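All protein chains of the complex are present and in place, except for one that has been dropped.
Coming up: subunit A.
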Amino acid sequence: MGWLNNWTTPRSLRWRIWRHARKGNPLGYAAMTQRLDTILHGLEQADQHEALQRAIEALSAFYGVDHMVYHWVSSSGEQYGCGTYDDVWVERYLEKQYLRVDPVITGCYQRFHPVDWKRLDWSSKAARAFQKDAIEHGVGNQGFSIPIRGPNGQFALFSLSHNCTDDEWDAFTETNRRDLILVAHYFNKKALDLEPGRTPEPSQPLSPREIDAMTLLAVGYNRAQVAETLSISEHTLRVYIESARFKLGAMNTTHAVARALARGLIVV
């Protein structure tokens, strides 16, 4: 796992630059909880890394979790990150080279399934010591991580952590995991767009079929009517809508229709 050893000083400085930006932000952490679609709109409009920091703080507040953290690594081993961890903990993580023992990293790298931290292997002495230290630094006893595979070997991890009982955490993740998986991917899309010197990936356009489906939904057809009109099964329609909502960066069908209208992709 080459990149585990590549958390170099310039990267940690980069992390700090993102975090410092937040201190000058008048809409700081104490700001009221924003609506999720407002947060996602802000994320989509972001043209600087500072906006990612603001978005992750707002997302953390929206979901009511102690922490949210995003970090990524490019194929050349470069790493970036932002999140709500205390600076002291970030420094300590780097200094102690916890990347080498953190079961979240070893459990997620090169994979693509979301992981509840309590299913990871914390049995080694080093992992247990790391966990104790993390908890003492306010990371929380519970966590959930979503690995993301980007283009050209890019790998990113979107994590939430919190202090609560197992039952509370299970209920939270069961309710929110699909939304969080989508949010994690939207976050990564934006982080990729902001990579210095990189031309943003052209987002996959909606196909005529998807545009037809979204248009019929926008004019008030229900799913059965849309499926019948397009001569496809409702199951197929659900897959097309799921796919369209992801391309539109939306959380649900209503949100997806609104975004398609706002972007002029559909006209009713």
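Note that in this section a contact is a pair of C-beta atoms (placed from the backbone, for glycine too) under 8 Å apart; a residue touches a chain by one contact, two chains touch by 3 or more; residues count from 1.
Just so we're on the same page, contacts and distances are computed from a predicted model.
J.: For the complex's missing chain, which UniProt name, "Glycerol-3-phosphate ABC transporter permease", "Acyl-homoserine-lactone synthase", "Cell division protein FtsX" or "Cation:proton antiporter"?
T.: Hidden chain, UniProt protein name: "Acyl-homoserine-lactone synthase".
J.: Can you list, in ascending order, the subunit A residues touching the missing chain?
T.: Where subunit A meets the chain not shown: residues 107, 110-116, 118-122, 135-136, 138, 140-142, 148-149, 163-166, 169, 177-178, 181-182, 184-185, 204, 207-210, 232-233, 235-236, 238-240, 242-243, 245-247.
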